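For this view, one protein chain was removed and the others were kept in their places.
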Amino acid sequence: MGVKSILTADQFSRKDLDLILEKTRQIEDLLKTRKQLHVLKEHILATMFFEPSTRTRLSFESAMHRLGGQVITAVGMQFSSLAKGETLFDTLKVLESYADICAIRHPVEGASLVAAKSISIPVINAGDGAGEHPTQAILDLYTISAYKNIQGKKIVVGFVGDIKYGRTIHSLIKLLSKYQASFVFISPPEIGLPEKYIEELNKAKITFTETSDIEALRECDVGYITRIQEERFLEHATYENFKNLYVINKKFLKTCRDDIIIMHPLPRLSEVSTDIDAMPQAVYFKQAEYGLYSRMSLLLYVTNRLDEIN
Amino acid sequence: MGVKSILTADQFSRKDLDLILEKTRQIEDLLKTRKQLHVLKEHILATMFFEPSTRTRLSFESAMHRLGGQVITAVGMQFSSLAKGETLFDTLKVLESYADICAIRHPVEGASLVAAKSISIPVINAGDGAGEHPTQAILDLYTISAYKNIQGKKIVVGFVGDIKYGRTIHSLIKLLSKYQASFVFISPPEIGLPEKYIEELNKAKITFTETSDIEALRECDVGYITRIQEERFLEHATYENFKNLYVINKKFLKTCRDDIIIMHPLPRLSEVSTDIDAMPQAVYFKQAEYGLYSRMSLLLYVTNRLDEIN
Partner (left out) sequence: MGVKSILTADQFSRKDLDLILEKTRQIEDLLKTRKQLHVLKEHILATMFFEPSTRTRLSFESAMHRLGGQVITAVGMQFSSLAKGETLFDTLKVLESYADICAIRHPVEGASLVAAKSISIPVINAGDGAGEHPTQAILDLYTISAYKNIQGKKIVVGFVGDIKYGRTIHSLIKLLSKYQASFVFISPPEIGLPEKYIEELNKAKITFTETSDIEALRECDVGYITRIQEERFLEHATYENFKNLYVINKKFLKTCRDDIIIMHPLPRLSEVSTDIDAMPQAVYFKQAEYGLYSRMSLLLYVTNRLDEIN
């Protein structure tokens, strides 16, 4: 292909990641005194969202505008060409000339790879079903790096909730594995870490523990919380039990390390209580903000323009 | 908050309004020879429409582009994050970094106030349910000021149709009360002026009359027509009766003052006959055009840039 796309968290080397983190930090700094950089002036981003995800889409579109570029967008595509039986290949093929970058969100795993094979412009995977969400993983990594010295000492990251299906967790584990990190997986047994990830961690000799006890979060540097969905459980009572146990609120936070940060990919429901929103530990809204800077960085990464930030 | 938002028609002082009207007039003049002003260059407006209102949304988006800025937009949000149970606070919180101004339309009264409390960028209420629609009121006021000398002599404004639920009427009354105006409310008794507005007008010693007789419009300087909806009535026959009586057509207009102007917030149905569209009295399309200039003015008001227009 020759063209740089972002399809999976796996594709980034430690060196890539360090560069992206550094440039993201510089972008964050630049935006404190400016509303816009002009690096992607005259460029067009196509946001092709085959399933709705307003936050992610707006984040990409704002990132493009803040880089000086323009956006064309298609949402709810299921009602248009695809409904007429057209293949994803055909639908996307025409974008080659209409846009300079394509960010795609699709309910089917692997759709972004199909996209990248279809067209000769960079493709950014903005989430493909049970597959990957690599730009979320990058923004998560950037968030951790903004609060913790991930280049230096080893940090302990606790993942809470749906460890089985949470694609943002899987992608983030891959990135963190390239740094000095150990993991604590806190979940009901029904939705624990899939076997293939356990094998990968063992192979890479990365320290991790698995438990269903939320108390294990107390010694973590980072708490990454995700939503538990009722449909994962056979028994309603089991779901209710964990739903009530896995609530990060003010009271619980007082029992944790003082400098723990609480992250969440959003949307959050009751698993993170609004009573901690104003506490310094709650960084999930900052995390969403970091999504903007990270995605600006990644738009520059795929267009080979990162070195114009300095 | 510290940040300037537009939430209610009440918030504007006479001095505010006079300034906004003056600047709107200057913008209207400037656009006669230019397609774009550059005051909001590099700024991003987010239009968050939780219920559809194409005319209002396009008006805001065009206003932003004519000021040199960019737009990100979300419509039909009910199908995305909110469907997952997220609160409005969480949904909007992330916009702080994605945009510089947020225009919000929402079916629930008070939603724009929640928005303004959630985020640190200016919020513009683009209609919240039975609540307010302050930018419509400003454009209505500007329209009246374009045809009538509201700074000088007293004008008589006749409101026709659904006076009870018509939020654009309620907001406009508030603004006009700061000028020399008296009101004639013409409606079926079932949908007359709510008690709280009657009290306010009495307290402010503003002259007004209430009637169900459309003939009362004849002596007015301004006729502000709104749609009557069948569901407001218990009896179909009553609805049909008023529907047929309250029709502004060529024949009726001939019985009115020569210089009356007929306004309508649109969409209009049969209450304003198309046979008057070409008459000088019919200003409702001009009113929609004035929406553009007024909203440009208001985008500059919330960003403290009004003084850059001159």
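Should a chain be cited, it is by its letter among A and B, assigned in written order, with residues numbered from 1 in that chain.
Operating definition for what follows: a residue touches a chain if its C-beta (ideal position, glycine included) is under 8 Å from a C-beta of that chain, and two chains touch if they have at least 3 such contacts.
Predicted, not measured: the structure shown is a model, and the values here were computed from it.
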Completion exercise
The one residue from A:Ser13, A:Ser97, A:Gln180 or A:Thr274 touching the chain left out of view is A:Ser97
Completion exercise
From B:Ser13, B:Thr33, B:Thr54 or B:Asn244, the answer for touching the chain not displayed is B:Thr54
Handout entry: Of B:Gln36, B:Gln180 or B:Asn241, the one touching the omitted chain in the full complex
Key = B:Gln36
Handout entry: subunit B residues touching the omitted chain (full complex)
Key = 34-36, 52-55, 57-59, 61-62, 65-66, 71, 266-269, 274, 285, 288-289, 291-292
Handout entry: Contacts of subunit A with the absent chain, listed as residue ranges
Key = 42-44, 46, 70, 72, 74, 76-77, 79-81, 84-86, 89-91, 93-100
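Everything that follows uses one rule, which is that only the chains that are shown with their structure count from here on.
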Problem - Centre distance in Å when subunit A and subunit B are each reduced to the mean of their C-alpha atoms - result: 41
